[in-house]
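A single protein chain has been removed from this complex, and every other one stays in its place.
Order of writing sets the chain letters: A, B and C. Residues in each chain are counted from 1.
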């Protein structure tokens, strides 16, 4: 089925235990900051119900039922390109997709691993995985995936940890109907807005750690589960939030620390339990699918970044300067490199042999993701450099809303004629919101911008000394009067006359 | 005189008009976030009154009076090294110095310009500047400096601006006793905590813009002055702030947008008014002194950054790994390069001819400042990379303070045995506070860390293809069976047999 | 027609005037270094005559004649992908393509410009261009393209040059049957091996420079043309060259400075003469086609670079170390990024409206080329870093060939057991040949390698100081005994007790 937005919102009233900033959350849909998460997660139900986007997001399963395309396993390059298109569209829309992004990749990962285990060690996991896929399709559930353990001392394996043995999630009891699990998963995106979660291991485990080799699915309101929500970027909400934090107000962090305090999981939802030889398969499969998501979500982020840079340059009256254009070109190059590489990973995809699923090209998704991640801070610096110090000292909504001071702000923070002051301020708010807090901007603009410093460096350098060194080296006049280079001894006069002549009989 | 902390605090109750987040501030000393600024500014009075630091901070003026060393003009390399030592000590202490940092450099700048003007165009500014210096010394006043205009369209000069003519501060009336000024200065540090401000121009002006060539001093509670305070990094205060924002809680942004709405300045406080030929002198002198401050304040910041990186590595159990050590070495190299260059600017200082003051070496201060600024974002990336995703998903004071969830946090967020969980959390809070908000960290750690991606890239690459290309190039067997490189045509077989023999008669 | 290798070689005996290292070249086919250029150029005739590659390189023109595919105008994305495949195959083979690379892109550029001029200013250039294309197809001629002028003072336009007016190629006489041209074109690749050249302007010219707006074709043995060949990378030849310079011996620089000393060109070979409004079209069209070539040739170069790096790592016994793997991953990432972007420029191609030709995507070819060019020096550093000092101190063929010292070299320059010493030496010769001369390698390895220095930096840093700064900042014990950080004044004790309490009535 394809649920409506209303049905989805309704489903979240399920008794789940969530904390945010130390307070218990009464209803995730009405909490000032968590409700933002719900709002963009709900786009995953708005999009498939919209006539324009339905063809992209909705497909039929083998029973002829309308289901979310993301719940199907990719079999062709076209499937991967469509999956990517779903990701890009959702994120460009300002939500959507993020609800499912972890979950469907975890679903792909357990599909790979189940096929591999069944054919190698005669388990029956494929059946369970496919039954669970049907369950998701029929209920049109919001699904996240949980991978990262809290890890404790990173240099020790799970069973060798000193303080306690629960730094990696593990089975503490195997019962007739199911298992009992204990531990915690960290940085789990899309948790407050998901109905269920698929759990997978976060590393390769050896035989001695086989109690930690564990994959299963569970509703997030299961007994024993506590969700500790991450600190929001902004504690404001509503119009103030949209004005002051244009990115974060629509995209608050969704991560939770999920505590499993002896949670029961029935066997039909267990997809791996002790098969340590396959722990690497599940983590690699998850990673290879999930890097495609990573390589897609940034397309919209980088469009926005290049665009806000171009707008700030215009608003400041700087768009004609070569050094500004070089910086803008850098941002556009960054955006398109990531875009092209991500798409290429779907074109040059590779069939996974056990499951027959089509995987994105590992090399290309990883290059896309790495290129994005490794250059992000540099991109922030460039955007701040173009924007100027206003990227951090820009007034807030509360400043702007006070009629006593608004006229001063309106008058003095104007940029180029024809651009309303408020546009420039809102653009600066986005730069501030995207690129980090005060020290980042202050450190590059405080005591003079990078550009100002470069020109000071040029004017401060001792060019006479350098040029004397250069002229002496190429034996061109002009260095002889320099205090350092002019009076040096030289091999030509001090040594050469005393040398015997060259022997030219060698065959060099 | 040397004022006490109490005297300084008392002096701020002077009727100044300050706004913060849209609200009028009743008393800067009791406002939740601005009081933080006052607190570290007051260190400028605590230090000279402390027996250990008095010899560094206190000197005698020509009248034999005890005065703050920073109010004297540097005459020797030792003076500059002492000035730098004041800066570094103050900032390492967690405050101090920042109150005076802009003001004393503006004082140096007007000293240079006054000498230059007096000897070139027979003005009498030196007298006024020295009288003002005495005023500062006797009152032991907190003094800021205001340089940056709001600028409007950056491609247009002041008098050519379209929307209005006040985008650069200007004289609107010349009266018998003084002048009336209008405009605004932006990003002015240390404003809420200063008693007075010295205003200097922010760029070289030509003759047509001579109304904008303007330097003067004024108390900050003068009629017509409104201070619009910048958004604080955190709106929390007290213990919560210290826990959640260890850096910002002691070092909130101090910048104000200062509005001059027809403010009167008596002639004895005017230090430049229309002498456009000297506008460059004042801006260059300010810049060259102030970059020394810039090159000093970062010493403490980078000590702290390298240190928190080393602590996070230990807390995570990672300090033995080569790639972590390479990153730590990078941070230490960064810290010491900046440190050495800043000090060197005092050793290789240059006498300013008009005033006889000793200026820091322009090249060295600028390299120090630029090296710091240009690498800051990379340093943040490295620190986040070492710290892991916890650099953004770390719990808050409010989370920690709730006894229902503290045990979960205590248990699961532990690192290496022997390190209290709370230490690791507080370290992560500092990383978060220093290095920027959520997107920075999420973008490098989301979907797998940089290190994980590098290893994926290594394992995903088509080494057979690359090595076949290499072996074919060096004519070493092993490439012949490669599908691409094995079957290529080669000049040796396809062309060489058809070529005539080499003519060896040339003298190459 | 499709010429044979023999026919091509024969055609070069045409009386052309070529100099190399100051000597007049008697026959380009037998000169020790220039013959190398001829050898790899001849691959352009070997490939189309080889059954395996004929389908790629040979097509039929509208007269049904077999012609080289590169002489046709691309009309579809598939044509561009095939063009790219020709480029990549030729260069991977170790020659081929380079003979035509400039010429066919100049042919594309004049096709665009001719169509534009004819439809805008009623010239009849299209006819001439198409007649010339037929001439090339029928003669299967080797064709280069000449763009870059010598330029003189870069800040002056052609007609404003001071020393003489010939810094840009120009028409000095317009006659009944043709024109007379004077000037020089510089850095022109593939000149000694080409039969003819197409000349295009190198920049946008205004009306006052219309004598410099000039495009035409000419045989390279025309009266008045002198070719000054560039210095070869190596002056050795034959087996010695292949051993010592594995890359350069098959790919010597082909550039010439072409002197046009009053050369006559008949009107039917003139494709632009004074139409200054279109000078930009021809330069842009050339650039956009030629960057595709640029983005293709490097695919083979980077395969080889990544491969030789992997081989050196193995030969040295280093392939298991993480820091070596990170470097190898960097090289593979670099190679594939360039590869994917180049291909994408053919997929996302754009129709040029005047001529109907399909152009590669400007953004993508330019990103590919820029990414390659901008990272090349870094790649060389990484390759040298992996290889070690042997990348410059490696013995030569002459060393190896002396039986008195070969046993020493054989014994002492061995690497990992199982790898013949000679393989390791030949690999190091390629690294030396590709990555630059002695200073490059010496500067990174002299006085200790980069890796050694990083570890020294780690061990030399004052971690106690840094960690004390970190611990003090997060208020965790351990800093109190540090000589610097332990005894600082602190706002908490020195100021806070003197501050009034916080006013909590603000709405932050």
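Basically, a contact is a pair of C-beta atoms (placed from the backbone, for glycine too) under 8 Å apart; a residue touches a chain by one contact, two chains touch by 3 or more.
Values in this document were obtained by computation on a predicted structure and should not be read as measured data.
> So one chain is hidden, and I want to know which residue out of C:3, C:16, C:100 or C:291 touches that hidden chain in the complete assembly.
C:291
> Of the residues listed, C:76, C:374 or C:487, which one is in contact with the missing chain?
Final answer for the missing-chain contact: C:374.
> From the list C:16, C:170, C:247 or C:472, which touches the chain that is not on show?
C:247
> With respect to the chain omitted from the figure, which of C:14, C:153 or C:492 is a touching residue?
C:153
> Pick out which of A:11, A:61, A:77 or A:93 touches the chain that's been left out of the picture.
Final answer for the missing-chain contact: A:93.
> Mind pulling the subunit C residues that touch the left-out chain?
19, 21-24, 148, 150, 152-156, 161-164, 166-167, 183-184, 186-187, 189, 226, 228, 230-231, 233, 235, 247-248, 253, 255, 257, 259, 261, 287, 290-291, 293-294, 298, 301, 316-318, 320, 362-363, 366-367, 369-370, 372-374, 376-378, 380-381, 389-390, 392-402, 404-405, 408-409, 411-417, 433-440, 442-448, 450, 452-454, 456-457, 459-462
> For subunit A, enumerate the residues touching the unshown chain of the complex.
5-6, 9, 20-21, 23, 26-27, 29-33, 35, 38-40, 42-43, 46-47, 50, 52-53, 89, 92-96, 232, 235, 237-238, 242, 246-247, 250, 300, 303-304, 306-311, 322-323, 325-326, 328-329, 332-333, 335-336, 423, 426-427, 429-430, 454-455, 457-458, 461-463, 465-471, 473-476, 484-485, 487-491, 494-496, 498-504, 506-508
> Which residues does subunit B use to touch the chain missing from this display?
Its contact residues with the unshown chain are 332-333, 336-337, 340-341, 343-344, 363-364, 367, 370-371.
FYI, only the chains that are shown with their structure count from here on.
> Just the number, please: Cα centre separation of subunit A and subunit B in whole Å.
28
> In whole angstrom, what separates the CA-based centres of subunit A and subunit C?
The mean C-alpha positions of subunit A and subunit C differ by 35 Å.
> With chain centres defined as C-alpha means, what is the inter-centre distance between subunit B and subunit C in Å?
Chain centres of subunit B and subunit C, defined by C-alpha means, are spaced 41 Å apart.
> Mind pulling the subunit C residues that touch 2 or more other chains?
Residues 332-333, 336 of subunit C touch two or more partner chains.
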